[in-house]
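Could you have a look at this structure, given as structure tokens, before my questions?
Of the protein chains in this complex, all but one are displayed in their positions.
For chain A:
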């Protein structure tokens, strides 16, 4: 009787029903507030800021925008400023000061089509080097922006002239362990995962996981890249061991099939990089733990080092909704507290217990 209750439990703290489609929800660092981004039925974008008070959410601020907002990140802002970088349906990248409504701090028409995914690094006291924002769009390009350089991106990964474009569905930054190195990982709808090295400005690795890639995330942005989780359609996700790259075989990986439907998001626990949560298209959440193998690399027949992938165990699962959970964000301040939002126009704050004992 006691052993099932010794596992981490996913408990719903409260949920808030919204009157718009919410695409993304993120904790505001160093506070008990979170921001929800989405679009109203009338086709305009909305950003709402809620504060968690006594077991429910109080709306603090609301702002409407001409275009619906798809994604946002606090990754590239400092702890004092806490500006939110958002990508919207019109391909505009804006950085907002949440205290001040009106004009954004930084604005650029980044892409010709909707920005599907955004990530930032170098802010929040995490990582060295300049803060940079990466955006991935339906026009097939991935662009890296530095707020000091407004008119053109610092790096642009695009297909050649006349070549077919595939939608870029997700981007992630990592390998930012000093102020020069950065890596951008991008996932596309035809199953391609590409890893770009921004120091050498080249493609470092690419692979195809045979299903459209919904979300990629490094386990930590500010270390030498350790693990990368990529989730895809058809309920599969892959965990790549990024420490050892083989010249032809690339990175080794372990894959799991879960959720029986699209895995929309994966997010690593900020306090423990081996625990991550995946969200599924049927409104379920799975909490996983990665275990390292006894030897992380071995030499193959040609005397080249090749990585060894470990194993993944399911710690807990919970079904909180019937619609896909499109976004999940762990609170960087309180271990186990997370906010997730789904396409049932609801944002939920969940508590995951006993994570220290895993």
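The rule is simple: a contact is a pair of C-beta atoms (placed from the backbone, for glycine too) under 8 Å apart; a residue touches a chain by one contact, two chains touch by 3 or more; residues count from 1.
Keep this in mind: contacts and distances are computed from a predicted model.
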item	value
Among "Dynein axonemal assembly factor 4", "Telomere length regulation protein TEL2 homolog", "pyruvate dehydrogenase (acetyl-transferring)" or "Cell division cycle associated 4", UniProt-listed name of the chain not shown	"Dynein axonemal assembly factor 4"
Residue of A:105, A:130, A:254 or A:282 in touch with the missing chain, whole complex considered	A:130
Identified contact with the non-displayed chain, of A:17, A:202 or A:248	A:202
Contact partner of the left-out chain, one of A:19, A:58 or A:149	A:149
Contact partner of the left-out chain, one of A:21, A:63 or A:190	A:190
Touching residues (missing chain, whole complex) on chain A	5, 9, 11, 13, 30-33, 52-55, 78-80, 82, 99, 129-131, 140, 142, 144, 146, 148-149, 152-160, 163-167, 179-180, 188-192, 194, 196, 198, 201-203, 208, 210-212, 233-234, 333-334, 336-337, 351, 353
